[in-house]
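For this view, one protein chain was removed and the others were kept in their places.
For chain A:
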Amino acid sequence: MEEDKLPIADASLFEMEEEIGEESKEDPMEKFRREIRTMLYAFGDVKNPHEATLDLIYSIVVEYITNVAKIGQSLEPRNKLTLQAIHYMTQHDIRKFDRIRELLTMNEEIKKARKDFDTHI
């Protein structure tokens, strides 16, 4: 049955599992890197940025998110990163604060719109 589905002729079930396993481990980070490449172009770089630049931004951003999570976690009891912690941290950075507020508001609106859509149809 697997042979019918797989384009490769003699891939065993074990191999298929491995492939899927690798995909789920690699893929979020691969997507991440792709998005960073997109952002480089979006914010003003040339269409094909250097790989080294990409790698550097990747490590900087990963470090940034990790640090934000750790700092935010240390602010709240019981080791959880909460929205309130993020609020406290970004109080003074207007851009981030506004952007987060806008994103969450939009999210609420979209959820509400979806719910209305579902209940009416």
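Simple rule for what comes next: contacts are C-beta pairs under 8 Å (C-beta built on N, C-alpha and C of every residue); 3 or more make two chains touch, one makes a residue touch a chain; residues count from 1.
In the analysis below, contacts and distances are computed from a predicted model.
Looking at the choices "Transcription initiation factor TFIID subunit 11", "dolichyl-diphosphooligosaccharide--protein glycotransferase", "Small ribosomal subunit protein mS29" or "Signal peptidase complex catalytic subunit SEC11", the name in the UniProt record of the chain not drawn here is "Transcription initiation factor TFIID subunit 11". For chain A, the list of residues touching the undisplayed chain reads 28-29, 31-32, 35-36, 38-46, 48-50, 52-53, 55-57, 60-62, 64-73, 75, 79-83, 86, 88-90, 92-93, 95-96, 98-100, 102-104, 107.
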